[in-house]
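Our next item is chain A:
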Amino acid sequence: MSVMKITARRLIATTSVAALAASVVLVGGMNSASAATAKPVTGGTLNYYTHAEQFPNLDPQRIYTGRDIAFLSSYLMRTLVSYKPVPGKDGATLVADMATNTGVPSNKAKTWKFTLRPGVSWEDGKPVTCADVKYGWSRTFATDVYVEGPAYPIAWLDIPKDKDGSSAYKGPYKKTGQALFDKSINCSADNRTITFNLARTVPDFNYYLTYLAGGPVPKAKDTGDKYDLRPMASGPYMIKKYAINDEMVLVRNPKWKKSSDPIRTPYPDDIVVTFGMDEDVRDQIDLEDQIPNGINMDGLQPSNNVAFFEDPTKKNRRMNNYDPYTSYLAANNSAGHLDCLDVRKAVFFAFDNQSLIDLSGGTTYYGEMGDNPVKPVIGMDYAPTKGNIHDPNFKIGGNPEYAKTLLEKAKTSCPDAYDRATNPAKGLKYYRADTATNKKAAVLVEAALKKAGFVIETVYKPSGTYNANLETYKKETDFLSSGWGADWANASTVIPELWGDGCCNYTQNQKTPEYAPFIKKVNLALVELDRKKQAKMWQELSQYGMDQYWYIRTVFGKSQQTWGSKIGGVYYWEPQGSFGFGQIYIKP
Partner candidate 1 sequence: MTENILELNNLTKFFPAKAGGIFSRAKGEVRAVDGVNLTVGRGETVGLVGESGCGKTTVGRTVMKLYEPTSGQIVFDGQDITNLDRKEMKPIRSKMQMIFQDPFSSLNPRHTVGTIISSSFTIHDIEPEGGVEHAVRELLTLVGLNPEHINRFPHEFSGGQRQRIGIARSLALKPKLIVADEPVSALDVSIQAQVVNLLDDLQKEFGLSYLFVAHDLSIVQHISDRVVVMYLGKVMEMAPTRELFANPRHPYTKALLSAVPVADPKIGRSRERIILQGDLPSPVNPPSGCVFNTRCWKAQDICRSVVPETIQISPLQTVACHFPEV
Partner candidate 2 sequence: MSKFLEVTNLNVSFPTEDGEVRASNEVSYSVGLGETLAIVGESGSGKSVSNLAVMGLHNPVRTKITGSAVLNLADGPVDVISASADTVRRLRGKSMSMIFQDPMSALHPFFTIGDQIAEAWHLYNKGSKKDGIKKATEMLDLVGIPDAASRAHDYPHQFSGGMRQRAMIAMALVNNPSLLIADEPTTALDVTVQSQILQLLKDLQKEFNMAIILITHDLGVVAEVADRICVMYGGRIVEDGTVDDIFYRPEHPYTLGLLNSVPRITAGESHRLRAIPGQPPSLISLPSGCAFQPRCEYSTKVSSGACASTVPSLSDKGSGHLSRCHLDAADLNNLVKDKA
Partner candidate 3 sequence: MLTFVARRLAYTIILLAIVSLTIFFIFDLIPVDPARLVCSKQCTPSLVEANRHRLGLDVSVLEQWWRFIVGLFAGRTFGEEGIAITCAAPALGYSFSRHECVTTIVAEAFPFTLSLALGAFVLWLSVGISLGVLSARKKGKFADRAASVFVLVGTSLPTFITGILVVLFIVLQFNLVNPLELGNWHNPFTEPLGWLQTFFFPCATLALAYAATYTRFTRSNVIETSSEDFIRTARAKGLTEKVILRKHTLRAALAPIVTIAGLDFAGLLGGAIITEGIFGLNGLGRLSIKAVTQTYDLPIIVATTLIASAFVLIMNLIVDIAYAFIDPRVRTS
């Protein structure tokens, strides 16, 4: 029995999940585990426990979430390239894993070449080959079987598209267009060198290879849908038992050789993940240190945060960091909705952000007001924007007077939108999932907006199906709240997705006159090989969208982790927004 927490973070987790890299923004003065200073020791059983009943997926081509990539790549599955398993800024550095280097681009980064290390093998002793990598990539194209993972290969590989926009290659099971695919990835004669031929310049191609989806799968062992239950291991551990709703047991993989793996050192003898723990029980275990050799994979329920994080005796068993996610409130910029900058701005200044953040746990645990869809943790692509929260008229508790003057302006600049926003017979609509927290938040939002002269109605939609219906809701509501995290340390995985023609543009900005110049610049930025220049372009594009108030507000979120007293070696792995699992050991 559990009451599902629909926090902003949960919404993010269900819409998109990602990893990022680059600069470190540790929360000043907050508790964060220090990197392993003591010497790690080998042995013991490491316990993880979670409320979830299973890993969302184990099949590499179906995994998209940072925590799962971090967990599985630390223990089970190796990738060609990996993030450096260290705390802090260095964690975002790419290091060679199964490959001998982090990739060699050529032809304006349209061709990328990797070579496999000798001695890299599967748990059955067979070597990992280029064909395995190629086969792994081919599985992403079987969109009738696998839908969960990232789809960059479909966009990037040099394979023609069908009329409906899908790839002409339909995956290794249907084999339609197999020849086209075979041309896009080439293997050398010794089956160890792999060459990717791309349709366009992808400067950050090798970051994608940190994804398990970019990793190998041995064709002989592919069980289709069932591969998700028992993927082949190439890392230091392998699956002994995986029972959904019960537990997963990992034991040492005898075929794994330290000599072929520069970045992993297995410490525990075995690893047990217990699924389906009641949330209250789970939190109680943490609070009382019931399982000293255990780690809470989920984080505490917000109501238990204070008890844990403000108790000095628990300071070695917790950390609190900015996570990779930005939550946002998208305005519906289409005609007949918020198609008026003054009105959108008025909403922004009217918002009582202080109360909303306090409601969700305050700045300590929930997050701080953001000024950008791109989060500072992403590194060079972030720069503070002008205006919005930096505007002198911005007050965190809301500035209804200023909002009123903006509305007054709108009366002449866009009378239609003004009328919709203020006419008691019309009014703005805010679709929200029907949850207790949202209802409390809605009261604050409505009160703040009414103070500024808006007419607003919150429309509650069934929470279980809210996300499934976003595509419909985005056309009807005036505001839509959701969240996003970068896939890696490049705003190419943020700005096109949220404001351009990517998956999750809820701003309805495509028909506005401001959109055409914007998307033109986005497409240029995507293929810009000069990373510094590219970063500048992303910064400008962020500023551009924020100036349009496509997003009315953004919040930079935080996340907390807790663990038992016998756990050592914990750190926050920035690019994955998660534990650096591979370095965790049991204290003697």
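List of remarks:
Criterion: a contact is a pair of C-beta atoms (placed from the backbone, for glycine too) under 8 Å apart; a residue touches a chain by one contact, two chains touch by 3 or more; residues count from 1.
The candidate set was assembled so that all candidates are chains of the complex that A comes from, given by their letters.
Everything numeric here is computed off the predicted structure, so don't read it as measured data.
Touch with chain A in this complex holds for only one of 1, 2 or 3, which is 3. Those residues of chain A that touch candidate 3 in the shared complex are 1-2, 4, 15-16, 47, 49, 53-54, 64, 143-145, 147-151, 164-166, 173-174, 222-226, 228-229, 244-246, 272, 274, 276-278, 280-281, 284-285, 288, 290-291, 294, 462, 464-465, 467-469, 471, 497, 502-504.
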